[in-house]
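Notes to accompany the following structure.
All protein chains but one are shown at their positions in the complex.
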Amino acid sequence: MEIKIIELTEDKAKLTFVGENHTYMNLLKEVIITNPDVDVVQYYSEYTFSDPILLVTTKNKKNPIDIIKTAAQQISKDCASLLAQIEKA
Amino acid sequence: MDIAFSRLESEVAKFVLSESIPAFANSFRRTMISDVPKLAIEDVIIYDNNSALFDEMLAHRLGLIPLKTNLSEYKKKSECSCGGEGCSLCESVYTLSAEGPCLVKSSDLIAQNPDAAPVTGEIPIVKLEKGQKVVLEAHAEINTGLEHAKWQSTLACGYKTYPVITIGDNCDACGHCADECARHVLKLAKKSVEVIDGKLIDCSMCKLCEKACVGSGWEDAAIRISSDNTKFVFVVESDGSLPVKEIMTYALTDLKDKSDSLVDVLTNISGAL
Partner (left out) sequence: MIPVRCFTCGKVISTEWEEYKKRRDAGEDPRVILDDLGLERYCCRRMLLTHKEIIDDLNPYQ
């Protein structure tokens, strides 16, 4: 996955996800928002097929990158557990 | 997250995904539809065609024929070492030659690699009269449903939230709701209506029963339909080119790989600060 940083401060991150679309971005956004340290999280695509931009701001100067990382790890863990269950089925 | 299959065959799967969130269910569905690759005919070289169908129409019909796909055997053309020129690693070649009078079927499509033959030989391609002739060569390649629906390996692929039917104490067992239910989910018991065992999953949440209940004199309906936002009833069907299990595994692996690579990239970013 390729990421471009538009803005990165200690409590705010604005990243472009190259080649992604709603399929992954919506899931990522919904998982990030469950984190209580998050103030605002949203993603948008400027045009229908342009690369989506994710905006994350946090409370108490928490590192936004770590928060996105935790969310991605959570998704990965969920997929792995489902894969193991399908394998057995 | 848990998954429980009620049906798992090579072409159909029905299962309940529980302890999940709507966003995950939707991502899973979207990935299965548009990000799972398969083989489909893309380029057709027509040597001879004087049938009633135009060349383009013939090529379109050929493209829609599902082909058995072994994903370990072929790669996407854009990712192939041949640089997109087309080689045996990213292309499967078929030849067809037929002379009328006959009905050309997909079994007339001779695959160079028998493992990538059409799923069924019974698909009619064109009907030829006496003197009409079709001779062509077709090249199939791997791509995803995002590019064109012919590369979409799922047919009906969708989910609904798990229905929850609550029947209040004020139910007087008038039975109007059970009569109204189009899916026959409800039955009349002694004191109130009940959900028939195993039928709950059939409920389409149309709420006709709620209306019937209010219509029979209650101000507040005794029966209430709601949905459980953490449980999803899935149906996945395959067109035969890939087994359903492989479609599901591929989609989940795809989501997992994306997340893992995102973690790697973010680790690099925070390390660079």
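We just call them A and B in the order they show up, numbering each chain from 1.
The criterion applied here is as follows: a residue touches a chain if its C-beta (ideal position, glycine included) is under 8 Å from a C-beta of that chain, and two chains touch if they have at least 3 such contacts.
Here the structure is a predicted model, which is why all the values come from computation and not from measurement.
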Touched by the hidden chain, restricted to displayed chains: B
Touching the absent chain when the full complex is considered, from B:Ala4, B:Ala52, B:Ala189 or B:Cys206: B:Ala52
Residue of B:Ile3, B:Met32 or B:Ile65 in touch with the missing chain, whole complex considered: B:Ile65
Of B:Ala4, B:Ala149, B:Ala189 or B:Cys206, the residue in touch with the unshown chain: B:Ala149
Footprint left on chain B by the chain that the document does not show: 50, 52-53, 61, 64-66, 119-120, 122-127, 129, 132, 149, 152, 154-156, 237, 239-240
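As a convention for this text, only the chains that are shown with their structure count from here on.
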Euclidean distance of C-alpha centroids - chain A vs chain B, Å: 26
For the chain A and chain B complex, residues of the former touching the latter: 1-3, 5, 8, 20, 22-24, 26-31, 63, 65-66, 68-69, 72-73, 75-76, 78-83, 85-87, 89
Contact footprint of chain A on chain B as seen in their complex: 1-3, 5, 8, 17, 20-24, 26-27, 30-31, 34-35, 245, 248-249, 252-253, 255-256, 258-263, 265-267, 269-270, 273
